[in-house]
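All remarks here apply to the structure that follows.
Complex shown without one protein chain; remaining protein chains in place.
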Amino acid sequence: MDFSVVTSHADLLWFGILITLYYTAITIAGGMILGLTIGLIQFAPIRPLVWLGWLFVEFFRNIPLLVILLWTYYALPIFLNIEISKGWAGFLALTCYSAAFYAEIFRAGVQSIDPGQTDAATALGMSYGQKMRRIILPQAFKRMIPPLVSQSIMQMKNTSLLSTITVPDLLYQAGYISSQTFKPMEVYTAVGVIFLLFLVPLTTLSRMIERRQASHR
Amino acid sequence: MDFSVVTSHADLLWFGILITLYYTAITIAGGMILGLTIGLIQFAPIRPLVWLGWLFVEFFRNIPLLVILLWTYYALPIFLNIEISKGWAGFLALTCYSAAFYAEIFRAGVQSIDPGQTDAATALGMSYGQKMRRIILPQAFKRMIPPLVSQSIMQMKNTSLLSTITVPDLLYQAGYISSQTFKPMEVYTAVGVIFLLFLVPLTTLSRMIERRQASHR
Amino acid sequence: MTEKSSKPLLRIQNLCLRFGSREVLRGVDLTVNEGEVVVLIGASGSGKTSLLRCINLLNTPNSGRIDIDGEIIFDATADSGVSRIPIAEVNRIRSKTGMVFQQFNLFPHMSVLDNVTEGPVIVKRETRKEVEVRARELLAQMGLEGHEHKRPAQLSGGQQQRVAIARALAMHPKLMLFDEPTSALDPELVGEVLKAMSALARSGMTMVIVTHELGFAFEIANRVVFLDEGTVAADGSPHDVLLKPEHPRLKSFVNRFHETADMLRPFLETR
Amino acid sequence: MTEKSSKPLLRIQNLCLRFGSREVLRGVDLTVNEGEVVVLIGASGSGKTSLLRCINLLNTPNSGRIDIDGEIIFDATADSGVSRIPIAEVNRIRSKTGMVFQQFNLFPHMSVLDNVTEGPVIVKRETRKEVEVRARELLAQMGLEGHEHKRPAQLSGGQQQRVAIARALAMHPKLMLFDEPTSALDPELVGEVLKAMSALARSGMTMVIVTHELGFAFEIANRVVFLDEGTVAADGSPHDVLLKPEHPRLKSFVNRFHETADMLRPFLETR
Partner (left out) sequence: ADPSAVINAIKQRGALNYPVMSGEEPDFIKDPKTGDWTGIYPDWGRQIADLLGVKINFVETTWGNLAADFQAGRLDMAFGVNPNPKRGLVVDYVMEPIVEGVWTITAREGFEPKTWRDLNKPEVRIAAQSGSTMQVIAETMAPKAKIILVKNRDQAVLEMQSKRVDAILLADQNSAQLHKAGLGKAIVPTPVLRNPMMTAVPRKEGNEGFMNLLANWSMQQRTLGLSCAHITKYMQERGIDLSVVPQSGKYC
């Protein structure tokens, strides 16, 4: 093993890390906003909205991200007759994919709140919006932190698929370096270590939060 | 849109589906067995075993499957100085990756059982193994069905990454057909539909089980 | 106990409720006058909680009619069909009733004070300052001075239930509904909640109470209503219903309590 | 009530238990002789459940010594240090005690009959056939004929608790431990469980019972022990402890019950 390839291409890797983090960040943000919306409309008292939410979740949960990604990048422009850049295609695909999962987390989070809370809020005469905003969501968010963290970790891993549509993320750079230097083992080991360095602290944190919440309940 | 490419290559797609299903099946089986083991040793009264389980889970949960796959296929043979076929590499990588998630499901499932059940079993004089086998696991398994189904759906989607190490799964065939016909839109749309056809019934089933369990509790 | 008018505050007519194919309420008629304290008893599963929840539409009945303080909150009498009352209207009438639950159902993410002020501030849009003054008074009446800034989880069960009563009272309800308010409490803490409820009754509040504390029922109620399989099987003075039960089911129901009460004889004899 | 020997069946010496920095038991001494029925009372949080759970090592004490039927199950007296008793040995001695929990803790995935046979068949490796015969007898004694093949969830709370008692008895325990066996029950169902326990006591079973049903305690107990902040603050006959309390805390504890009991006076007077 000769890790000099890694150090001598540190700048490329670093650039890849930045791209990966950038897409992770924006697609987590996009996915959470979209996911929250879709999760919440599934509780709305309007049937078609509920179905729409269900359809969205089922659609994006059940297709491999790789297919969604290729589809968004190649098929969508032809369908809609628009231009879409790699960056936007990647953002859209990752956002919709993760939104399906975030939506499920939000739905489960809201459902996990004791119905007695809704009863108490209803008995006070609160409207649907007031109950959600003041009573349900503040409690649900707390419980959702651990699954949200897990899903966001997934999201960082998912961005590695962006390399297939040649967004120059970490894995893309790794592929480039390895094909230039013929040293893939070192490069992929380095990539694995980089992901561990970023994600293990996060999962550990998430476990700690989970444990604290469990003991506080 | 001209779906004749799809019908004229139906045999290739069908072969791809079989390969995908095959790897899905064997890696679900492998992942569950390994995951159960790793999930359970985290409850064992032996410290190093607990840590080993934790390490395994953290390692495989936090590295993108694509990296694990490349690493298993390309780096492992060098490290261990063995030959490993594509099929075995794919099986190993997918199994270990999913085992990490299955392990978390088992752990959470066991922890979700009312401690009163353990108390009652202990009070009867049961040993650790007896409690697990007779009291905890039978109850935990029921609750684990929905997350196990979700994870197994993931697994079917995950197998699509096997195409990157040229295992001829559905996505590999799709890539081949689209490179021959230059009709990626049709091909990838077909692949998306195929996944939906397989997975939507499963997720719907899983939701139904979940709902029935919720109302039975 | 206190002065009672005969102006009906709550009128329930021929109320029916089904869960799926299970008929839980089968034509309940009940009128509660202003200032009255009505205790609802009945075996487990007889529909007591369901009836209480119908009064403020936490459960939506299948037919019948409910009016509170002269305003119709639900109307689906057989001939008229369900007449849709706008949800905002329902919420307004709903806040004329205050409900206290078995499990307290306090908002765990808010301080005790915020639990009490939440309704008036958010629902009635009163100014927070004024509401806080009133909330502190109510909490003081409930013997909870000094606990205003604690979280519910830091209080004992009895204290939590008294906060729940204060929370309901802060909305200035005309009618208070209690669903087994003491059955989730440690026995030693039951007394303090019953005391608070007695004080409330003496102040002239109209109350409908579901309870298994028959001694308390006897002491506080103007009327005791016995619910059996979703119908009113007995309705009368505490003395008639609890001490001279006629309905066979009521008899066996009350007798079970007599047995447990009997065991307490030695305690009464020494005092 | 029945013939009592003075052979000690359970001996607890200077038992201490901490959860983190919280001292829950601070040197408890308690001896229970064969055939005795001891009722444990005390305020919420005083350590009643903890003490009961120490007896069969569901909680591991920090120091002290426990022996059951002449066999040491735990020994960490200050001078000797913790002496390790093998886990198999602990399990054997453990099954000399039977425990009934507040929340029943029946195995929901097994039939009523399997709940009762599970212990003898799996732990004691008795043949299923023989155990089933005994289990049916026990269930019959508990008034549960015809329910053998139901799941626990299909039974009422009172029935479930009686299954739990049968489950414990099937192990032929020498000592039965009850932790508030009726406090999770609907009040109407309390009587049937108390009756079953009385019958058990009459049959000569040694019992330690945590309960808030002071009337029942008075009737059934040979001795009443009052636990206060992790120590035994009173230990004597039911008459002395419950009717003539001396310890100030015991006095106020018992008085709260007298108040509630007082409310039942009208019921007793009419009969």
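As written, the chain order gives the labels A, B, C and D, with residue 1 at the start of each chain.
To be clear about the criterion, a residue touches a chain if its C-beta (ideal position, glycine included) is under 8 Å from a C-beta of that chain, and two chains touch if they have at least 3 such contacts.
What you see is a predicted model, and the numbers here were worked out from it, not measured in a lab.
Enquirer: Kindly name the visible chains that come into contact with the excluded chain.
Expert: A, B
Enquirer: Which of B:35, B:90, B:109 or B:175 sits in contact with the chain that's absent?
Expert: Checking the options B:35, B:90, B:109 or B:175, the one contacting the hidden chain is B:175.
Enquirer: Please identify which residue in B:78, B:193 or B:208 touches the non-displayed chain.
Expert: Hidden-chain contact among the options goes to B:78.
Enquirer: Name every residue on subunit A in touch with the hidden partner chain.
Expert: 74, 77-78, 83, 163-166, 168, 172, 175-176, 178-185, 188
Enquirer: In the whole complex, what residues of subunit B lie against the chain that is missing from view?
Expert: 11-12, 15, 70, 73-75, 77-78, 83, 86, 164-166, 172, 175-176, 178-180, 182, 184
FYI, only the chains that are shown with their structure count from here on.
Enquirer: Work out which chains are contact partners of both subunit B and subunit D.
Expert: Common contact partners of subunit B and subunit D, which must touch each of the two, are absent.
Enquirer: If we define chain centres by averaging CA atoms, which chain lands farthest from subunit A? Would you check?
Expert: The chain lying farthest from subunit A is D.
Enquirer: What's the distance between the Cα centroids of subunit B and subunit C, rounded to whole Å?
Expert: 51
Enquirer: For subunit A and subunit C, what's the span in angstrom between their mean Cα positions?
Expert: Result: the chain centres lie 46 Å from each other.
Enquirer: Considering only which chains touch which, label the overall pattern as line, ring, star, complete or other.
Expert: Topology of touching chains reads as a ring, each chain with two neighbours.
Enquirer: What are all the chain pairs that meet the touch criterion?
Expert: Applying the touch criterion to every chain pair yields A-B, A-C, B-D, C-D.
Enquirer: Where on subunit A does subunit C make contact in their complex?
Expert: Subunit A residues touching subunit C: 114, 116-117, 119-127, 130, 134-135, 138-139, 142.
Enquirer: Which of the residues in subunit D come into contact with subunit C in the complex?
Expert: 43-44, 156, 183, 186-191, 194, 212-216, 218-219, 242-244, 253, 256-268, 270-271
Enquirer: Note which residues of subunit D are touching subunit B in the complex, please.
Expert: The touching residues are 53, 56, 58, 87-88, 91-92, 94-95, 97-99, 101, 103, 105-109, 118-119, 122-124, 153, 167-168, 171.
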